[in-house]
Every structure is written in structure tokens, then in C-alpha cells.
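Only one protein chain is missing from this complex, and each of the others stays in its spot.
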Amino acid sequence: MTLQTQNIWNGRIGTVTIGADRAHGGTRTLQYTLGGEQDLAAVGPGATQQRPLIAAEICDDPGIWSPIVNTFMGDTVNDTAGWAGTMESEYHPDIVRLHLTSTRKRNFKDFSGIPETVSGVLKSTGLPLIIEGSNDPSIDSEVYQKCGEASSGERVLLGTAEAGRYRSIAAAAMAYNHCIIAQSPIDINLAKQLNILLKEIGVPYDRILIDPYTGALGYGFEYSYSVMERIRYAALKGDQDLAMTMISAAPDSLNIREVREARDDETDRTAATWEFYTAFSAVIAGASIVCVRHPLAIPLLKSAIDSIWPHSAGREA
Amino acid sequence: MALKALDIYKLLPKKNCKECGDPTCLTFAMKLASGKGDIEKCPYLDDHAKSVLGASTKPPVRKIKIGVGERAFVVGEEFVQFRHEKTFYHPPGIMVSVSDTQTKPEIEQIVTNVRDYVLTRIGMDLRLNGIAIRNDSNNPEQFGTAVSYAEGCADLPVVLMAGTLAAAEAGLHECGNYRPIVHCATRENYREYCSLTKKSGAVLAIRAGTPDEMAELSTLCTEAGQDALLLDLSSRSLRQFINDSTIIRQHAITRTTPSLGYPVFYDATIPDNADAALVLGILKYGAVIVIGPPTRPSEKALLTLRQNIYTDPQKPIQMTAGLYRVGNPGKDAPVLMTVNFSLTYFTLQGYLESSRVSCYMLIVDTEGLSVLTAVAAGKLNETMVRDAIKKYGVENEVSHRTLIIPGYASPLSGRIEEETGWKVLVGPRDAAEIGEYLETEWKA
Partner (left out) sequence: MPTVTFLPGFRKVVAEPGSTILEAAQKAGLHMNVVCGAQGKCGKCSVYVKSGTFDFDREKYGTFFSAEDLDSGACLACQAYVTDDISVFIPENSIIQEQKILIEALGLETVFNPAVWKYYLELAPPTLDDPSPDLSRLLFGIEKYGGPKEGMIYVPLEVIRRIPKVMRDSGWKITATVTLVPGGYRLIDVEKGNTLDRIYGVAVDLGTTTVVVYLRSLVNGEVLGVASNYNHQISCGEDILSRVNYARKGGLQKLQKLAVDSINTAITSAANVAGIDREDIYEVVVAGNTIMTHILMEIDPAYMIEEPYVPVVRRYLTSAARRVGLEVQEDAGIFIFPAVSDYIGGDIVADILASGMAESEDVSLLIDIGTNFEVVLGNRDWMFSCAGAAGPALEGGEVRFGMRANPGAIEQISLDLVSLTPAYRTINHTRPKGICGSGLIDLLAELLRACIIDRTGRINTQIAHERIRYGTRFPEFVIAWKDDTDIGKDIVITENDIKNLIMSKASVLAACSTLMNQAGISRDEISHIYFSGAFGNYINKENAIIIGLIPEVPGERISTIGNGAIEGANIALLNRKKRKELDEIAKRIAYIELNAEPSFMDEYTKSTFLPHTDLSLFPMVEEMLNECRIRRG
């Protein structure tokens, strides 16, 4: 007799493809198909397991970005495209996540600047892209339209749809063949509801990633961790409305007291460690993409993920 | 597994005799179903009912106490695979390893750090738990000496990573009465280890290569009279550990393999990636985890992660409602209202501190719900804001009458203005933007 795990699953995580290489009409050097898992993360035979991906976060206006990252990166943060390129060549993430923080300014009007930023980043890195658009419903429509258009053909992941504002982003994703991040505030039911809302306006499930919202370690992460576990569990139990891959980012990790107040010579190490503990736990809870901001968190995560998922199953060269 | 109140009720005598202290059998059944009742209180249960109910209320993972005195800790007594199903009860003991090849000052430095290091978070003192002494010298005498060094400077629980029976004996000689963990017995030598540890009341970690072998070995040990056991699968790879530990937990809680109903011992120094191993140990049912001396960043992160994972998920950590100061706010300092969900509070507080604008945070009791959820659930409303302003004397603290509310609470802005008579400014939805917001919007 060999003792096995006893969970009885009757569902699997749906798949989603991010990035489009030349063979698929884009210009990315590689693309990923995520999902397909039939068990808990890292549990069961390895063949059904996709390797989780690491996304490096950058932005186009470092004004509201973490000063720790800004200091670490120096002038690079003022050149969005250059920043993306540096991340790829020096830290080797799997994905670049571009936050259009410039749109957060009050009375933002510079819509024509968006395509410029996006195509700059697309040129400087060959990695698949996540683009975070507006945070304000009144400019959503225009921002997402521009994001979608500028990255047309690249099958980017557009963020972020919420229950109160999902129509504009869905329209852009459908028009330009992109995927969507669907974010809900740390609640499995709200996550499910948003997926249903998207489905009901015609967004297919293989275009949606769930972002259950991740609180920083020590600042609500426990809720996020359990919500991710619950979503994965429900999906494996056959709930189609939750059977999407998950993306986790703890945007506040670098602003919490423990990181801010670390000794000067330990600041970067603390920042990276904190992001690592959070992101790696998220991976174990079931996240397929984890996002970090401090470049030094990337090698830590890579090493840990590699030791569990030695093969690069997610990649399609 | 978990029985519904009505299922339990059907097994009860339905006499409503009140002898259990509850007014009716149904309310007693509800208590049992929620894990708060004690079946022994019902004098009229037949054996069948007792066996059904008893089996579902006794902890499937054995409770084991490690160490003595103030720093002793308890592991095991767990009921679920996922913390959201109920909660994880006993956080793992983190044991920092020293080698018997190290010098006395080296050992003492590590032990002192474990003894003294405290991280205080949300009103809780978080500490590392104990010391694991490793027999690297392969010399029982030297091992015993190293144990005496560790024992000499702190009353901490210890793991004797003895490797041999002779070393274990030498170690126990130093700390045998302090309920240490002896690591580790195998199929080959379990009899000797069992009698050795039983004699001194020590806890025995046992090691086997697979869950099957572990189940057998643990049965043998209990037959040999030792049932204070920890299970060490000595998993080489991280993946192996996740799988093994998951199997053990499941078989224990479903009571399908009761011999696996013991806490898990995990030596996180074996895999290459120490931080990753430690994270897995905490997340995946490790009960006693051995680590190397942690760096300061790791130390904080691991204690925080452990606190997070072992927080009761059904009880949101709530802040006490009230008026909190950030910096040294004066009469003209801004007042920011938000909810008492600790995540919200600490996040906002963090950004406010980094913005270096002194201000007041007015925390309203939303039963620990976030702004978004509280607004949606009607747990945050204008009268609560009004009452909070009155109750916490905000009007005496500041000379202005302007309140900044979270972006997600914007639907309430008009009603708050009407109710409080204060001018309401809608702040950003994202706390990260608060610094910039205050800079541009507040100087009014």
C-alpha cells in the first residue's frame, strides 16, 4: 500500500495564454500557457503542474513608487522602457508588469502618452506584458482603449477589472484580443461574482485571471492566503466560475513599517525577503503569477520555484 | 467529518432534561457541532452515539508539549487541512540549530539571541522557540558538552539531534528532565530510543522515508510504550515535503491512518533553499521546524508569516476604534477616517508615516471589515462616523471641520456631510496615494 493524498478533485484549473510570439502574431520572444492543474500547488505528480511565473513590476511615474526601489534602481526609474529592459536582462523575471501610475494624477489628460509608453516597453523587452491601466472609472474607457490598441497582437494581460468597473477594460480586451485581471477584495464570493459578470458580458473564461487582492505579509496576508486556498480548492472541486489561474501582488509590501524601518544596510535585503515570503506563500496557496517590485526578490523566488518546479512547464518557446 | 447540529441532535436522547446545562438537546447539539460542547455532559448517551460523537470531537493530531517552564510550547491538536475550515491552533516551534563543533561563545551567542529576541506585532510578542543541537562531532561527550552550553544560558526547549543512541544518552544526561525532543529513532533502533525517552519523559522524533513506513514505525513505537512522537519524513526536496506533509495531515484528520496522527518534525536546513523550506514548514503543517541561525530580515519575516498563518481566520484582527495620532498633529492637522480592519489601518498608517504629514486617524468600528466590504454591507455609515467624531472628541483636537474619507467610501460622502456637519473630502482609493493626496489637496 502506498499512502496518497485524499482530496477528491473533479475539476481542473482552466488554461490561459499570455504573450504572443511571432508565430502567434505578436513580437514576444516567448509566450506562456498557464493553468491545467488538477491538484493543489506542488501536490501530486509533477506532470500536471505548471511552473508559477514571476512578474517584475515597474511604472511610468515613480512618484508614488517605493522609494526603496527608486533608490536601488537609481535613474533607471525615470526611463520606463529602459527600466523594463534592465529588469529583463539583469534579473530575469518571466513577465514585466507595467503600472501606468501617470494616470493616477488628478485630472489626467495625457492619453496620447500611453501608446508611447507601452510601445517603448514592448520594444525594450521581449517578455510578455501585464499593463495596469487607470484607477479611475471616469477615464477607464479611454485609458484601456489606448492600452489595448498600443499592445494589439501581443496578448497582454490588462489590469484591473473590479465589480464596479469592468465594462471598459472588458471591451478593450475583447477588441484587441487581450486577457484581463479580475480583482476583488479578498473574498471568494466576490471573486466568483466578478468572473460571472465578465462572462455575462461575453468575456470567455480563458481570458480571465483572478486577483484576490494580496495584503502585505503581516498586514492582512493571512486573509489573502486563505482566499487563494479557497479559490483553488473550489476550482478543483469543480466550480467553473473559479477555475482560473490566479495572480498575486502585494502592492503594499515595501511600504510597511518593518521594511521602511529596516536598518539602512539591510533595507534592500529586508524588502526582498518580505516580498519573497509573501510571494512564495502565495505560490503555495495556488497563485500562478506572483508580482514583486524589488529586483532582489526575483532571484530568491526563482531559486525557490526552481527547486519545486525544476522544469519550465509554463513556457512555450 | 464535521457533523451538522441536526445530525448530532438525532443521536441525542431528546429529553430536554437540561442536565448538560443547556436548555434543550438541540442547543446542546449546536454547541457540539461548533466544537464548543463536551459530550460527556450528556448522561443519557448510548454507546453508539458516544462512539460516533466521540470520534468526531477528539483531536486527530496528538497534542504534545515540548520543554518546560515559561518557554515550553504545545504542538499538534489540529483538526483541519486548510486554515479557512476552522483554524490552525498551535503554531510551529522554530528551533535554531547549533553544532557541537562550535565554540562555547558561538553557541551562547545563538542561544542568547533565541532567548532574547522579541518581535512585537499587533500586541503579541513573537519569539523563536528553542535550540536544536546537532551532533556533528560524532562524539557523545562533545555533544553532551554542547548541550550543557546551551542549557547553561537559557531555559529553552531543545532538540537533541543526536544521531546515535550514545549521544542521545549524553544529551539527556544534561537536559533529560526538561522534556526535550530526541532526534531520531528509525525502524532499526526504535526500541532503544523508546525506552530511553520514555524513561526521561522526552519527546521522540522518529524518521522514516515514506508515509507508509512512518505509519508502521509510529505503530511500533506506541506498542513499545512511547506515544509522545513527532514524525520526521526527512524530506529531501521541497516538493517531497509538501506532499509527505499533506498526506500525513490528511490521513490524520480523516482518521483513516490514526498512526499518522502526530505532529510533523521538519529539518528545514536540509534543502538548499533555507528560506523557502522554512516558509513551507510554516504553511504546510510543520510543528517543530529546525532552521539555521536566521538573518535579521528572515527572522522578522518568518515570525510574521507564522503569526499570519496561525491567526484565527474567522476572527478578523480588529483595531480598537478611536482617534490615533500619526506624528505630532496640531490643531490644523488633517483627520483621516477609516475602518478598523487591521490591514487597512496598518497600511494607511504606514503610508501616512512615510508621507511625514502629522495627522489624526479616526478609526470607526466596522467589525473588522475593509472599507469596501463595510460600505457594501452597511457596516460603515454616516451615523457611525458622527458618533465616532463625538465619542473620540475630535472636535476638541482640531480647529477645522474637514474630514478625509477613503476613496471607497465616496458613496457616503454626502450623507456624512449632512450628518456630521463636517466638510468631507474624498481621499484616494489606494492608500499608496495618500501622501501625494495630502500634499496637493490638504493645504487648503
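Residue numbering begins at 1 within each chain, and the chains themselves are lettered A and B in the order written.
Rule of thumb we're sticking to: contacts are C-beta pairs under 8 Å (C-beta built on N, C-alpha and C of every residue); 3 or more make two chains touch, one makes a residue touch a chain.
Only a predicted model underlies this, so the values are computations on that prediction, with no experimental measurement involved.
Undergrad: Across the whole complex, list the residues on chain A that are touched by the chain not included here.
TA: 163-164, 167, 187, 189-190, 192-193, 196-197, 200-201
Undergrad: So which bits of chain B touch the chain we can't see?
TA: So the residues of chain B touching the unseen chain are 4-7, 9, 14, 16, 23-24, 26-27, 30, 33, 314, 376-378, 411, 414, 418-419, 421.
Heads up, the rule we're going with is that only the chains that are shown with their structure count from here on.
Undergrad: Averaging over Cα atoms per chain, report the distance between chain A and chain B in Å.
TA: 28
Undergrad: For chain B, which residues count as touching chain A in their complex?
TA: Where chain B meets chain A, its residues are 81-84, 121, 210-212, 215, 237-239, 242-243, 246-247, 250-251, 254, 256-257, 260, 271-273, 275-276, 279-280, 283-284, 295-298, 300-302, 304-305, 307-309, 311, 313, 316, 341-344, 346-347, 349-351, 353-354, 370, 372-373, 428-433, 435-436, 440.
Undergrad: What does chain A use to touch chain B in their complex?
TA: Per the stated touch rule, the residues are 1-7, 40, 42-44, 46, 63-64, 67, 104, 106, 135, 185-187, 215-223, 225-227, 229-230, 233, 251-252, 255-258, 260, 262-263, 266, 269-270, 272-274, 276-277, 280-281, 284-285, 300, 303-304, 307-308.
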